[in-house]
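Handing you this structure, nothing more for now.
For this depiction, one protein chain was excluded, whereas all remaining protein chains were kept in their positions.
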Amino acid sequence: MASGPVDVTAETLRAMQRPVLYHYDPAFIEIFAHTTDLLRQVFNTRYDVVIVQAEAILGLESAVASLVAPGDKVLNLVSGVFGKWMEDFIVRYGGDPVELAVPYNAAIDPDYVRRVLQAIPGIKYLTVVHSETPSGTVNPVREICRIAREFGVISIVDTVSGLGSELLSPEDWAMDVAVAGPQKCLGGTPGLSLISVSPQAWSAMEGRAEPLRGSILSLLDWKTTWIEQQRFPHTPSVTEIYALESVLEQTLREGLESLVGRHRSSARAARAAVKALGLELWPESEEIATACCTAVKVPDGVTDRDVIETLRSRYGIMIAGGYGELAGKLIRLGHMGQAAHPALVVAQVGMLERTLLDLGLDIEPGSGVGAAITAFAGWDDATRTYPL
Amino acid sequence: MASGPVDVTAETLRAMQRPVLYHYDPAFIEIFAHTTDLLRQVFNTRYDVVIVQAEAILGLESAVASLVAPGDKVLNLVSGVFGKWMEDFIVRYGGDPVELAVPYNAAIDPDYVRRVLQAIPGIKYLTVVHSETPSGTVNPVREICRIAREFGVISIVDTVSGLGSELLSPEDWAMDVAVAGPQKCLGGTPGLSLISVSPQAWSAMEGRAEPLRGSILSLLDWKTTWIEQQRFPHTPSVTEIYALESVLEQTLREGLESLVGRHRSSARAARAAVKALGLELWPESEEIATACCTAVKVPDGVTDRDVIETLRSRYGIMIAGGYGELAGKLIRLGHMGQAAHPALVVAQVGMLERTLLDLGLDIEPGSGVGAAITAFAGWDDATRTYPL
Amino acid sequence: MASGPVDVTAETLRAMQRPVLYHYDPAFIEIFAHTTDLLRQVFNTRYDVVIVQAEAILGLESAVASLVAPGDKVLNLVSGVFGKWMEDFIVRYGGDPVELAVPYNAAIDPDYVRRVLQAIPGIKYLTVVHSETPSGTVNPVREICRIAREFGVISIVDTVSGLGSELLSPEDWAMDVAVAGPQKCLGGTPGLSLISVSPQAWSAMEGRAEPLRGSILSLLDWKTTWIEQQRFPHTPSVTEIYALESVLEQTLREGLESLVGRHRSSARAARAAVKALGLELWPESEEIATACCTAVKVPDGVTDRDVIETLRSRYGIMIAGGYGELAGKLIRLGHMGQAAHPALVVAQVGMLERTLLDLGLDIEPGSGVGAAITAFAGWDDATRTYPL
Partner (left out) sequence: MASGPVDVTAETLRAMQRPVLYHYDPAFIEIFAHTTDLLRQVFNTRYDVVIVQAEAILGLESAVASLVAPGDKVLNLVSGVFGKWMEDFIVRYGGDPVELAVPYNAAIDPDYVRRVLQAIPGIKYLTVVHSETPSGTVNPVREICRIAREFGVISIVDTVSGLGSELLSPEDWAMDVAVAGPQKCLGGTPGLSLISVSPQAWSAMEGRAEPLRGSILSLLDWKTTWIEQQRFPHTPSVTEIYALESVLEQTLREGLESLVGRHRSSARAARAAVKALGLELWPESEEIATACCTAVKVPDGVTDRDVIETLRSRYGIMIAGGYGELAGKLIRLGHMGQAAHPALVVAQVGMLERTLLDLGLDIEPGSGVGAAITAFAGWDDATRTYPL
């Protein structure tokens, strides 16, 4: 029930049992091509997509390394721990970061982005996190990236836990490089980065004085090998590709709208439960709460460790706490992938209640679960109806 | 969450992935022998044990077919649907059944057994169901079988869902033939019968004028092949044996006391939830409620089908209803194997609440779950402490 | 490489990883129904088919128990160990066996069957083994059963290892009850019997003075529950059904003609190898050699144990020896299921050569494999072309 990696479906596990093929076996080439096609459907895009080895942080570093040349000015939007981390990448590859930051329980106002782009000349790239999992918040990426495009600024979007929690489209949202992960709302395995790249972004990479090539961090390598010739720049993780193919098939079979509806409805019920228990949400408003996890302030009288360790050791439920600067301040209920379902939200909230009672807090047993059950009125797996 | 077969653990599924071996491959012989040893530990017995192909009803038919000769008088104790079924087997193999029956929400009184055995001469066998899953009740098998032994009567016990829900021992309980199933409290797969056989029972089989041999129903065949020569009377289901070996290892790793404690504590919490919701238990008293499932009278205003189908179609939870004569009268919450855990009891009760609300019943959301959470006070996976 | 159970495909193993469902879950009902449909296609029949728990010997006992009433006269054709075993079943259920036997390296002549049926009045049933795996021979079942039908005699056919090694059809071949196994040429798991039943056979079962019902051995129970009402007479082995569904899908995807062609071509190459090595085939002629395994006389100077144990311990290859009366007289190369392929025939023959050299026999290394390679000229996996 943690904030990713999450438990995968039995179907995904079965997919990983396929015999490991030599990567140039025609059967594997076909699987990889099929997976790429499925990914474009899940990303709802006609842009090129790239499947990069290793988890999404490599995808984000690759995006920055492939685009940003020494001296390039980059507007970095910071509303949480992950946004702040982007600065390290920008600096490493020689970029000149301009930061626009808000408190870590708030979201970036698109108007401010416009004002900064108007005020500061020469900004070439913009980096933004869609779903700030550590804070349990979302940024209005669609508005932000459209503004960036008005100014000819190339956007790099961390939508690692955003894909699947909101209906998005790189074209409609004007996202130039969007980096997602299979191990969050899609409920897949952590081992790949899923990236969509706009023509503008490819041009920017190719137009650099010294384009990045011949590196694990090079997105261009994938363009000149896989996209153009169906060859690989290096050996892909065969089994992870099997898992991804299956995860994407399951996603499309369920339907993107259902997937998103299921996550948003589960998040709404989780928030109802939290409030009914007298606990406080971490995000400053429910409007900016992400659909993939629910961040809750640590109640008075206990520590985040108390809650997390008791839940894990007594009841076998693993949830996440705060991260980096947020350590100790919050706990996070997870409802990603398979966990975005009433039975699992109820199980999690129920065990949280039991844990809070164990820790001596004065709560009414069943009150959180009761609120969740009420919020789930209208849910129907058979017709894929999810109350909002 | 149904009353078996139940979902198996990931470890059991993995065990079934072992390559299918030729049954006379030395590696398979070793696995089969190891599995037999483990089974004796789980049965807590020094008696011989037999692992018969196909689910436990074959084991029960085998026991009757191997023991009962034409004209043999058999006392059949009936407190539910499964008990009544035994009569068919007794009659088929030429036995002469004497029935002692109680209503299907009650248990057999050992005193009555004694009185019948005193009153009716010449009874050779006694058949009894330990855990009557369809009624959610248990019979006092220990007392009953000890009385049978006093009278020199061989007992045949259906403990298909009893093994794992109560600490038992064929010797201490005086059970001559005890038939269990892996797919109930042990949380295994449905495809084998697990049978312990006392020396008295072997003698009775061998002492028949025409002992049953050369049949799938012959327990003696297993004695003269596997037990005496490590050969097989027919090809075992290789993969089911892999599953069983793993299930027994998991059971012993957890410990029999923990397994039983987990089931009894879960059952107690489920009963608390049912009562808090204003529903009525099917068994006439909590003392005779089985630990493997909780039978609940169908509430007024709805049918069992309404409840079962809504739970399944809207929330993906499968529970069982009544069976045979009990059809339409009750529903059964399952807490066998992995499901004997607070998180899953709470999930199940929560979804039942949601379902009852959907069907228009006037219940307080969270009240059942709250009672379960309260009942689970003291549970601790880490130290294997289960409140009772 | 033994004579069954054989190693299953990765796809079959994956199918067994599906979560174990409650057998009355609608999803499982659908899987079982689908599996039944697939089985009829693989059996190439419009007759009813029954999937019985436990391996094929239970299916054979069920057929005899369901049909044969005390006093019924049964013509039992014996050309090997399995044929001889049928007599036990006939006797157990009160039948009056008439035996027609040939040496265990020969096949039954249909003309003799006709003569016996003409000569002996009142024969009601005929039992025959299609592929006598222990002898590596086949009987002309099509001719035999057609003759039986002329005489109004109901046939019971053990085609456990015949299905998949020859193109057959219960209707065209006039087989009334045909019992097959998934673990032989279909390459599946050992745990089920696959049975097709003609209308004549159903009538015979129903027409008995006391039809067999309420027993694990009753085929009629499957008719009145599953076939007529989609209910189960007892809990099926859920995971074995998953495996079977997958195995049948794989079989139909490959095509029955390809499956048979692959087996027959592999058997032909194996025989070529055996002869090139100067060894002797067990069957009296190649015409009556089965396609599923190649029985070879144990060469002078070594024992079957020497060969089998050396192959297993030094090179990890498990093959089978003789069985029952044939023990010590022959060894059997297996080419069933996945093993019916040049790479595996060559590997097996190569390791047999190495073993014979280890045991001091004077053979030319590579000569057996060379003959097999020559015999495989024209094989093509891509176009499913198999030389004959």
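Note that the chains are named A, B and C in the order they appear, and that numbering of residues resets to 1 at the start of each chain.
Keep in mind that, in the parts below, a contact is a pair of C-beta atoms (placed from the backbone, for glycine too) under 8 Å apart; a residue touches a chain by one contact, two chains touch by 3 or more.
Just so we're clear, the structure is a prediction, and the values are computed from it rather than from any experiment.
Just so you know, the chain we are not showing touches A, B, C across the whole complex. Considering the whole complex, the residue from A:Asp88, A:Asp111 or A:Glu325 that touches the absent chain is A:Asp88. Touch with the chain that is not drawn comes from one residue among A:Gly80, A:Gly164 or A:Gly191, which is A:Gly191. Residues of chain A in contact with the chain left out of this view: 2-8, 13, 16-17, 19-26, 53-55, 57-58, 61, 88-89, 92, 183, 189-191, 214-217, 234-240, 243, 312, 318, 320. Those residues of chain B that touch the chain absent from the view are 10, 13-15, 17-19. In the full complex, chain C touches the omitted chain through residues 10, 13, 17, 313-317, 341-344, 346-348, 350-351, 353-354, 357-358, 364-374, 376-377, 379-382.
Everything that follows uses one rule, which is that only the chains that are shown with their structure count from here on.
A straight line joining the Cα centres of chain B and chain C is 35 Å long. The set of chain B residues touching two or more other chains comprises 13, 17.
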